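Here's a slice of the assembly, chains where they normally sit.
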């Protein structure tokens, strides 16, 4: 029951799973070991894999642990697996953000916040499993309510919903961005709707 | 930049395409308004409604001139803006408490929506800047080879509600034609009411007939509920009892989970009366 044995077991278990493995699940399997020992074995592994020359990192996502390839290697990995990168349209991202922050939320509420019909986007997000139906709201008409899924956390590499920036932080960022834009951009050359989303602006803000 | 080019080109076809592309970028009226506010360097807490309304309406006009379909939401917002503008023209009373004064500002609701919307727009941007699994990061999404021989015990199940209903929809799409009649709006609501009554009976052992109609006075609903009760009686899944003549009808479950004796032919028949 040495530490290195436990670390080896944890490494095997996380490696072999095709979804993030939670600490609870590890404890359930490694019943001979104590929770705290398991937790520190995970932490030690994370440290080891954090070295910059490694091609794999141990990430904490969706309330579990998962090995993932290092970001800088993405281009080569794409050459190997030849998948089409999934991308999100502005409307999908907006809707997803609203659902992430305001869940459980009805379609009518989403549409009030966005100011546009959102049925199509909601359906697509359901199909992509980024959101799910949580049930029905206890108000007249009993509308469906939506929330984000575990897949949402996995795809956006989020540990949990709490690790999203708070709305207050976002407000500050947004105010900053707005000021910058007004300074940077002369009237003649207006940013088209979305262009304040430009990476350059964002970096300047940091 | 797009606008700049538009102004320099006479070629109307190009004009059309360019604007088309540009207008598509506004996710909706709120997005367009935010753009106009930023363009005019307006303070979002003190928007000049006349400037904004003017430019907003110009935009809609332009969209129509270009034969672009203007979504209903844009028109609704236009009338909201005009409404606010006319309210602003009414003499406002000076209040002693500034807080109350703010509440009376006809723009308040719009400002709140714009602020709220800009927050989520920002949040969307932050999401898009994250490293995505399947784009920058990759995990092993397949079972490890050494596990392929291990037989799974399939105790816990993982499935989303949406998959369930999509499966049902797919079935209906390819089911034999005749079954389509059954899926008409009316029969769906009977099936729904059957489900609702069954789930009520799971919660409590007894419901009063009148309770079933409490939620609605809608005629179709009442008919569907009544047919659902008849159907359930016919299936012998509920018992309907009355203490006195013209008394209250009581509905009870007829079967309590007779899982054990499905094959006995004459035995379990008298579960209901």
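Note that the chains are named A and B in the order they appear, and that numbering of residues resets to 1 at the start of each chain.
What we mean here is this: contacts are C-beta pairs under 8 Å (C-beta built on N, C-alpha and C of every residue); 3 or more make two chains touch, one makes a residue touch a chain.
Remember, it's a predicted structure, so these values are computed and weren't measured experimentally.
Per chain type, the number of copies found in the complete complex of this structure file is summed up as A x2, B x1.
What we mean here is this: only the chains that are shown with their structure count from here on.
Of all the residues in chain B, the ones that touch chain A in their complex are 1-4, 22, 25-32, 35, 38-39, 41, 44, 71, 73, 77, 113, 115-144, 146-147, 160-162, 166. Across the complex, chain A meets chain B through its residues 15-16, 18, 59, 61, 66-69, 71, 74, 77, 81, 83, 85-88, 90-91, 93-94, 96-98, 100-101, 112-117, 126-127, 129, 132-133, 149, 154-158, 164-165, 167, 170-171, 173-174, 177-178, 181-182, 187-194, 196-197, 199, 202.
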